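Below is one structure, written out as C-alpha cells; the observations come after it.
One protein chain omitted, others in place.
Here is subunit A:
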Amino acid sequence: MAALHEKKSCSQRMEEFQRYCWNPDTGQMLGRTLSRWVWISLYYVAFYVVMTGLFALCIYSLMCTLDPYTPDYQDRLKSPGVTLRPDVYGEKGLDISYNVSDSRTWTNLVHTLHDFLEGYSPAAQEDNINCTSNKVFIQESFGAPNHTKFSCKFTADMLQNCSGLQDPNFGFEEGKPCFIIKMNRIVRFLPSNTTAPRVDCAFLDQPKDIQPLQVEYYPPNGTFSLHYFPYYGNKAQPHYSNPLVAAKLLNVPGNTEVVIVCKILAEHVTYDNPHDPFEGKVEFKLKIEN
C-alpha cells in the first residue's frame, strides 16, 4: 500500500501528464493512438447519430398522434385563470397604488391599459365576425376561410366608459379607476351552458367602517357573452380574442389599502382552489392616495 501513497513531486506529475498527452514511444495521445481515436470517435458519432435519430423518430411519431386542434388532455385546465389589467406586481401578487393628484404615478397604469386595448381596436378585430346571439357558438365545421372557424368580434368600445375612448385616463385621475378583467382561454371550454359568466368584484374582507364596493361593469352586468365560447384553439381560430369585462370602482376609500377580489360567476368556473390564487378569480391590492 505504501507505494500507492508515495508523494510524487510536481515535476514528476507534470512529466507523467505530458507523457499521457503525448507518448512518443507508442504514438499515443491521451492514451490512444490517432487511429484509435478516429475509430472511437467514429463509433461515438455513429452511436449518437443513431440514438438521436431514434429519438427524433419517437418525437415525430408523438407529434403525429397529436390532434392539431385540441390537446389530448386538459385535466390541468379545468377552470380558467383570470388576469387583471393593469398588472403591477408587488411582493405578494397584484399591488396597485397611485396618487390621484400626481399624474406620474398613474400614467403608466393608464398606458398599460391603452396598450392592452390596442388588440381590441376595430382594425385588429377586422377578421372577426359580429355576434349578437348571446348563446354558445358551437361550430363543428370549418366555415371560415383558410379552413378555420369564426371568431366573434370584441372591440374596445364595448367597454364604454372604460374603453379609453371617452375617458383616456380610465377614471384614474378622479379616483374611480377602471380595471379590465380577462378570463384565460381554454380550448372547447364552456363556462356555462345557459347564463353568461359574470364578473363580481368586492372587497376581500368587507371592512366594517366603509360601504360595500360599488362597481360599474362594462359590458353591462359584467358578463362575458356566451357567443365567445367555446374557443377552438389558435389553429382553428387564429384571430380569436378573449372577451373582456371592465370594472369601474366607484367608491374606493382614499389613502387606505384595500384588497379587492373579482370572481367569475359561472357554472363551470371554480374560484376556491386553495393553491391557485388566479383560478376563477383575481385578487389585487389597491391604494389610492388623494
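Following the convention adopted for this analysis, contacts are C-beta pairs under 8 Å (C-beta built on N, C-alpha and C of every residue); 3 or more make two chains touch, one makes a residue touch a chain; residues count from 1.
Everything below uses one rule, namely that contacts and distances are computed from a predicted model.
Of the candidates "Regulator of G-protein signaling 9-like", "Sodium/potassium-transporting ATPase subunit alpha", "Ubiquinone biosynthesis O-methyltransferase, mitochondrial" or "Ras-related GTP-binding protein", the chain left out of this view carries the UniProt protein name "Sodium/potassium-transporting ATPase subunit alpha". Shown as candidates are A:25, A:91 or A:140; the residue that touches the absent chain is A:91. Screening A:21, A:54 or A:202 for touch with the missing chain picks out A:54. Note that of A:115, A:257 or A:276, the residue touching the chain absent from this view is A:276.
Annotation for subunit A: contacts to the undisplayed chain at residues 1-4, 36, 39-40, 44, 47-48, 51, 54-55, 58-59, 62-63, 66, 69-77, 80-83, 87, 89, 91-94, 182, 184-187, 231, 233-235, 237, 240, 273, 275-279.
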